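Have a look at the structure that comes next, please.
Shown here: the complex without one of its protein chains, the others still in place.
Residue numbering begins at 1 within each chain, and the chains themselves are lettered A, B and C in the order written.
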Amino acid sequence: MSKLFPKSANTLPFQIVIYLVVLAGIATAGVTYYMTPKYTRVGYAPVQPVPFSHAQHVQEIGLDCRYCHSNVDKSGHSNIPSAQTCMNCHSVVKANSPLLAPVRESAEKGTPVPWVWIHTTPDYAYFNHAAHVNRGVSCVECHGKVNEMDVVSHSKPLSMAFCIECHRDPAARLRDPKDVFNLNSPRLADKGPEGLKTAQKFVHDWKVTPPQSCSGCHR
Amino acid sequence: MKRKFEHPAPSEREQLTGPAYWRSLDELQSTPGFRAQMEREFPEGADTLEGVDRRHFMKIMAASFALGGAGLAGCRRPEKFILPYGKSVEGVIPGLPSCYATAMPVRKWAIPLLAETHQGRPTKLEGNASFEPHGGAASLAAQASILDLYDPDRATAHTKAGATVTREQVDQILDTISQNYAATQGAGLAFLAEESSSPTRRRLVAALRAKFPRSVWAEYEPVTDEAPIAAAQAAFGAAVKPVYHFAKAKRIVSIDADFLQTEAGSLAHARGFAQGRRVAKKSDPMNRLYAVESGLTLTGSMADHRLRLSSSHMLSFAARLAAATYQQAVDQLVPYVHEIGVSQAWINECANDLLAQKGAALVVAGAHLPAEVHALVYGINVAIGAVGQTVEFIPIETTPGVSTISALATAIKGGSVKTLVILGGNPAYNAPADLGWAALQKSVGEVVRVGYHVDETTAASQGVVHVVRAHYLESWGDARTVDGTVVPVQPMIQPLFGGLTDNEIIARITGEKTPDSYALVATTITGLAGAGATAEKTMARFLHDGVLAKSAPRPVAVRFSVNGVRQLLGAPKPVIQFSAGNVEVRFVADHKMDDGRFANNGWLQECPDPITKISWDNAILVSPRLAKDLNIEPKGSAIQVARKEEAEFTMGKQSAPVFELTVGGRKIRGPVHIQPGLANYTVIVPLGYGRSVTGRVGKDAGFNAYPARASDAMHVASGTLTNTGTRALLANTQEHWSMEGRDIIREANYEPAATPDGKSYQENPAFVNTIGMESHAPSNIGPVGEKMTPQERAVQIPRGNSLYSTPKFDGHHQWGMSIDLNTCIGCNACVVACQAENNIPIVGKEQVMRGREMHWIRIDRYYSDGQIDGSAFGGEGNKMLPEEPQISLQPMTCVHCELAPCETVCPVNATVHDDEGINTMAYNRCIGTRYCANNCPYKVRRFNFFDWNQRKLDELYLGPLADFGTPELVKMAKNPEVSVRMRGVMEKCTYCVQRIQNAKIQHKVKMTREGKPGDVRVPDGTIKAACEQTCPVGAITFGDILDPNSAVSKAKAREQDYAVLGYLNVRPRTTYSGKLRNPNPKMPDYKPLPHSRTEYDRKNVPPSHDHGHAPAAHGAAKKGAH
Amino acid sequence: MAHASDHAADAPAILSEVKPAVLPRATLVENNRSFNWITEKICGIIEGKTPTWWWVCFILACFVASFTVAGITYLVITGVGVWGHANPVNWAWDIVNFVFWIGIGHAGTLISAILCLLRQKWRTSINRAAEAMTIFAVVCAAIFPVFHVGRVWYAWYLFPIPNSNVIWQNFRSPLEWDVFAVSTYGTVSVLFWYIGLIPDLAVLRDRFFNAGNKIRSFLYGLFAMGWRGSNRHWSNYEMAYLILAGISTPLVLSVHTIVSFDFAVSLIPGWHTTIFPPYFVAGAIFSGFGMVLTLMLPLRAVYGLQDLITQYHIDCMCKITLATGTIVGYAYGIEFFIAWYGANPYEGFAFINRAFGHYAWAYWIMIGCNVITPQFFWFKAVRNNTALVWILSIFVNVGMWFERFVIIVTSLARDFLPSSWGYYSPSIVEIFTFFGTFGVFSVLFLLFIRFLPIMPMAELKAVTPQADVHGGHGAEGKH
Partner (left out) sequence: MAVQPYGVIATFNTAPELYHAAEQVRDAGYRHWDCITPFPVHGLDKAMGLKRSIVPRISLAGGITGFITGMTMIWWTGAVDYPLIVGGKPLFSPMFAFPVSYELTILFTAFATIIGMFLVNGLPRHYHPVLKYDHIVRGMDDTFFIVIEARDPRFNLANTKAMLEKIGGAAVTELEP
């Protein structure tokens, strides 16, 4: 009744609709971003008990990934090195650095160093390192340029979408098996004009058929 | 591989006060137990690390597990930690399991095993294939025994009069005993131990007896699984025991012997029996089993001719069979022959059959039968030429001076026992009732009890010292298998609660200061290996192989002594004729609980009895005839559209009348279950239930039958039944016993009948195609599909006349399975193996009664008697219970349909196919509509109605008011390769996809290393499903059907291979090989068709099409066969 | 409604000749009531003082509804195990109740849409309440499929929402079809109901304003969208209404067809039946009219609406009940025939077992209530006896619940492998949860009759004799 509703009320419904549309859009976008691994994980860079710099160890000293993560190409699980491994060098180098106290303590007593866990897949998803690094998937594909990180941070979302993207098109992301542990190496497909063909040949010859059905990762 | 990181750290409080399951390093230093790990890693070098070096090495080892974190770090997610080894352990690669050889001791034999460990945590046991007679099989109990290791209710601390004592105090107590009795040469000291086959224990006991010659060493086992030595002594004049070679036996007579399940060596027997029974092609021979039994055992269920007879009448039967096989002895045997209601023709034809296969026939008698029967059976075996062929005799190592529990009881009564050491066992629960053991034990001044659980025996006397006994997976030890081969018992983990082994106790009392159980074993083994063998090499080899080569005693030649047997038989005794008022009572070891030792094992409690299908309970089993006489036969309904149930079900729960059983004035009460196939007036009373002092699982499950059992009638007695008028609910997992004339299990006789009907295997090996809807319907795969090879079919999925086409299955493998119904003995080992492998929870009796058991594989048991009524509305035939049933067993699990009906109906794509033909189940996608379970024609999908893993089974209905979480100890039992499912999701058999995936990955890694990266096909035999691996009869074959030479392809190529419910066109990847029966046409109880086939014909073949030629003709036309 | 004859007049001549038979010549609004009388009568219900009985009923209904709330809360926090489900019966009361409520809802749409298309003007006095019933029934129905899932917090997986798991729905699943069908049905029913309410809300808006109740006037006005009775609006409005009626008709048929697909598409004997769609739709109409009678007869008595819901209306509904009940009975028979004729032993057993097996009691309750009960409606004396009609309508409701129970539970309980045969019995939780949905329904319905016009005033006015611009002499005037 027009005695109840002012004239301005006539534009209100339209405005409300506009607001609702905008609000719904923002809410959707917010949820899609903030509730996905892209937000919840990427960038996670916790403070570790020992300020270990991958950049220093890889770029300056030239260690191979497998020096420490020695079982990455044998086991599903990429092991974190024991303190013993650290002490191979650090019994000599910086032997008394206070920063290395937890490592020395661990090596001495056998108590583990409580490294904060960064890269993880959910409980029900099974990821196997050996299956990937032996067949041309470089560390860098999932972990980012760890070789340049002073503090390791979670650089890829590691969501199912992320995994599936590569499983659908492995040729675009594979490296020469020799380059798997060289995080600066280019992907096969990026190597010049013949690159993609080499990659496709690799996929064909090695019978690289990453599973896209549930059983590949969920057991 | 990753799950191990998810064990949350024990809170600080827990670490300080609660049991520390994973020892800290300090403790590690001071305990010798963790060396187990060492030996496994460096079998060769173990020796050099003895003593200080070894300790030093141990010192630097850190627990490999990682701890989950506490608290939240910001809003992202909980902060968790990765805890690496402090020092690397050589050979241990986190994420890869290792397997070590060990063995599970069972009374006087043992089951050699391989234990799969994940960073020092055993999670799964498999049979050790190095032990040839078992061929890598493990029994139901062996599969389940790993759960006992992680039993939260096991004894967790040494106690004295209920108060915790330290290990040092225990040592002190033992040392005191040793010192106190040194002077008296052991007078006043008594031991009561379990039977054991361990050479080390034998050696230690000898040393003990040498030091304390006046002490009493008694051994007691409530149930017997080996033939009495007295029989061999009488028959052969030697202490020998029979070792059977069932594989060589073409004709077998079992006299009340359940050699496939409860007798010693059952795994070897089952494997041998299956070899003689497996028929892959027409020319393969098939053995024939005659079973004479009072109960219905798994062995009886496999019988081609089955005779129901009271156990008390077995002597008479044996005498008649002996007379029939050895005419010369007739006169001497006549006095022992009584009228027991068995037709002479039956015995004569049976005997003729045995004699016709001289040298390839075998007669076995049940261990519980008196020595007289065994002696006669030895005679028969001699007569039919079995000795030296199908049965051999090996000498028994007798320990002189071993006393019995009765003698010990007398000694206690006489007041001559001051200190009693009870090693294992549970006499207060299972000693013969007439001994009044609990009271006796109370009268002994000092009792030291070595027990795994705090049980009735611990509770029986006040001041008892309870020493925690180590689980065999925590112990060093040894044992002999059924043929005498020595096998190691090797620890997989440091004793979780500081348990000790019997050997350590005995050694300590003998006076050894620091008994080291590894050293004790090493000494024995080195001694056994004979001169010239170096200790370290022997041990290394021994531990690596899991068997000590050539340690089995050689069979000895035996000579049958008629006189000895005549003496043993003595004067003939009259036989009792049983009736409803005076029934024969048989006390039998339960299929799962054994004598009660597994009472707190949830997997076993929940596993249904293979015959009765009752879980969580035992019941007094009575025959349908006796039930009628007792007036408890279920009434059924006026229109019986299906066969009448064998029990009354109210709201789907079996409601059993509770009876009082009186044996010699002693009374027990228990629910009565009607069991077809029993001797009319024999009641079967399974032991092992009704535990009053045990853990939460076993307490008050079932009723205790021991109080009715006296030392003069341990196995067979007579008694009376009276109805108490009350009822008890039983958790029966299979309500209906009849196949209803359906084509589910397709059976045929091996040999043609006298008047050939085209239905026998020899006449038509593809007989399965003449049964079922698909036998007279157009082919589901169409003419195009019929022309394809199985490999093409697996990939292309021809759709026949369907408008739809299936996307191609383009995986490198196509997985499939074949189950041979002809050899499956229904032992349930697969059920529990699957449970252990796949983290399948138990749900408790209440939930099983509702029908919510979670087993991914189950054994369906059907009876048939050929009496079913063909008409739709039923008839008189439907109203009777079978007295002489034929039993058909069928392992049923997800059959991985290519055109899976469950997948179609899932709204969220939680269950879809992978490209290798597996019907996958993504738990994390599942929202739990349960539509898939409804649409599964095989009903093999299981739903998590509650959070079985996180809640206590008695608090399921309390919701959030109940505790949440899994005990640490229980978590350790979980397989890290398999998701633990939460409530609200569906689950089912995955073909052990974790094994498949890991094998594929390992193969790829290996091939890449070897420079053959394109070889991605896993060789046949690499992957074994858990059920397949443990199956003692090799009934299950799994593998790649894309490879025409794989075992599974060959199994599927058998002409009798068929798909259950094939007409539904769901194309199961698991197919079944039809069951064959091999009755003797000359026998008076010969039936030309298996009962199930008769019932099928009655239900499905119109009377005009007599003799069922119609479906046969159709099938023939379709397949173009025969 | 008015539009129907208008458009018929515009249509080609042949169409006007093939008008569906308009058999009834009975009076739709009796005693020649004026427009104002209708307005006063219907608005009076809303504007009057809240009667005591309403409060009593409302509190009672809230109490009963709390059973559902409590039952569902307990279910969600504890697990589906609190219900009686188990292998092999994985669906039971939950889906029975779902199909039952959805079926009831169908009568509402049928009355408002199909009868509208068929120009059965007698629908006008009952269609508003019937549509409300539809919506409330769908609300009650939706509770079950939503909460019967094991992990209700993941129920959003049912909708194609893009997310980081990149996995989509299975559009082959009848359950997924159900998701779309039921949510569409709910939405369209609400829209249809709302569009019918607009003119009446405008009336209430104005009346409350005049009565000085600005708040209620504002609320009604908000939803009346500024309706002013403009004939230019009426023209579009009527077209929209007709279209909604037009799409609601195939919708209502498709919804129950799809619900029946839940069973028909499966392969369980007793479910796998091609006659399910028509049979379910007939059953839905049958149960729906049963429910309409059960609800409207007491309402008519309490509010004295005898002039609006006339004996003629009751008569019509009884006849529809009779017709659909007979169809349902025929379907029961045909199922047995097909099971026999198909010669599939599994199928055959499923039906024999239904009638004579462990659940025979449920089957015979179903037959008694669904096949025998409606046969009484052959007799005019019965149709004229309101009390008897009401009692019989309750039998119909009970019978249709048992029909779903028989189909779902007996088929699952004994399917292919006898080894997995079982027996289902409900737990106290699901009994109370179901019982509580009647409370939920009543709460909503009581709120509806208290705050919204229970009859469409505009439509009622349009069928009165005065509404005829050509000066007809009564309802039978023209058409």
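Note that a contact is a pair of C-beta atoms (placed from the backbone, for glycine too) under 8 Å apart; a residue touches a chain by one contact, two chains touch by 3 or more.
Note that the structure is predicted; figures quoted are calculated from it, not measured.
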item: Among the chains presented, those that the missing one touches; value: A, B, C
item: Touch with the omitted chain, as defined above, among C:Ala202, C:Ala350, C:Leu412 or C:Val429; value: C:Ala202
item: Residue, one of C:Ala181, C:Leu322 or C:Val396, that touches the chain absent here; value: C:Ala181
item: From C:Trp91, C:Phe147 or C:Tyr237, residue that would touch the chain that is not displayed; value: C:Tyr237
item: Identified contact with the non-displayed chain, of B:Ser692, B:Thr722, B:Thr789 or B:Ser805; value: B:Ser805
item: Among C:Ser164, C:Asn213 or C:Gln466, the residue in touch with the chain that has been omitted; value: C:Gln466
item: Touch list for subunit A against the chain that is not drawn; value: 1-10, 12-13, 164, 212-213
item: Touch residues of subunit C, complete complex, unshown partner; value: 1-3, 5-6, 9-10, 34-36, 39, 160, 166-172, 174, 176-177, 180-181, 184, 187-188, 191-192, 195, 199, 202-203, 206-207, 209-210, 221-222, 225-240, 243-244, 247, 250-251, 254, 258, 261, 457-459, 461-462, 466-471
item: Hidden partner chain, residues of subunit B it touches; value: 797, 799, 803-807, 809, 897-906, 909, 912-915, 1067
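Everything that follows uses one rule, which is that only the chains that are shown with their structure count from here on.
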item: Subunit A and subunit C: spacing of chain centres that average the CA atoms, whole Å; value: 54
item: Inter-centroid spacing, subunit B versus subunit A (mean Cα positions, whole Å); value: 46
item: Between subunit C and subunit B, distance of the C-alpha-averaged centres to the nearest whole Å; value: 56
item: Subunit C: positions in contact with at least two other chains; value: 165, 167
item: Multi-chain contact sites of subunit B, meaning residues that touch two or more partners; value: 912, 925
item: Contacting residues of subunit A [partner subunit C, same complex]; value: 1, 3-5, 10, 13, 32, 36-38, 157, 159-162, 164
item: Interfacial residue positions of subunit C with respect to subunit A in the complex; value: 162-167, 205-206, 209, 214, 217-218, 221, 225-226
item: Subunit B contact footprint on subunit C (complex, rising order); value: 74, 77-82, 84-91, 148-152, 154-155, 157-158, 165, 167-170, 172-176, 178-179, 262, 265-268, 344-346, 348-349, 352-353, 356-357, 412, 414-425
